[in-house]
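Removed from the display is one protein chain of the complex; every other protein chain stays in position.
On to chain A.
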Amino acid sequence: MASVDTAVEPNDSAGSEPEIGGVRRRDFINVAAVSFGSVGVVATVFPLVNQMNPSADVLALSSIEVDISAIEPGQAIKSSWRKQPIFIRNLTEAEIEAANAVDLSGLRDPETLADRTQEGKENWLITLGVCTHLGCVPLGAAQGEVKGEYDGYFCPCHGSHYDTAGRTRKGPAPTNLEVPEYSFLSDTVVKIG
């Protein structure tokens, strides 16, 4: 009689175990064990990876309120929100007209000025000051800075030009300058975030 001490010839079908269509019962155990293990691994790895995401204090809607009463038409200021620059520009009549005169079909990221501003406040263009190409801070918000070929913003690093509505017009930037969430608390104070 065979005991644990005698050698047993290796046999993949594991003795007299019934085989149905080449599938053994052990295959089910193997698949079940691996699946169960995989779910456990994923459940363990998820928080270990998720911790890399912005933490709650970074994500916290740390909103800022900006007094815009001193910004004359044609002027812009830089502020900062979530550790990133914000451009707040008071567009002149001519700049608004220039922005509205652009044919949307020719744009890489078609948006009208009205899409990017609030109703009745079309002269206030509020965007993140972050080039959508690689994240540099474009020029054009401060006095005397180059505004680029379309009279909006210009990122000299890789040559992205933005028009008076902050839309990408030329160069590698794929999308328009991002418009953050904001609301006017009064005619002179805007709350960003």
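Quick note on the criterion: a residue touches a chain if its C-beta (ideal position, glycine included) is under 8 Å from a C-beta of that chain, and two chains touch if they have at least 3 such contacts; residues count from 1.
Just so it is clear, contacts and distances are computed from a predicted model.
Novice: Out of "Raffinose/stachyose/melibiose transport system permease protein", "Amino acid/amide ABC transporter membrane protein 2, HAAT family", "Cytochrome b" or "Oxidoreductase molybdopterin-binding domain-containing protein", flag the one the UniProt entry gives for the chain missing from this complex.
Specialist: So the chain that does not appear here would be "Cytochrome b", according to UniProt.
Novice: Can you work out which residue in A:Val58, A:Ala114 or A:Leu185 touches the chain that's missing from view?
Specialist: Residue touching the chain left out of view: A:Val58.
Novice: Residue by residue, what part of chain A touches the chain that was omitted?
Specialist: Residues of chain A in contact with the hidden chain: 3-6, 47-48, 50-53, 55-58.
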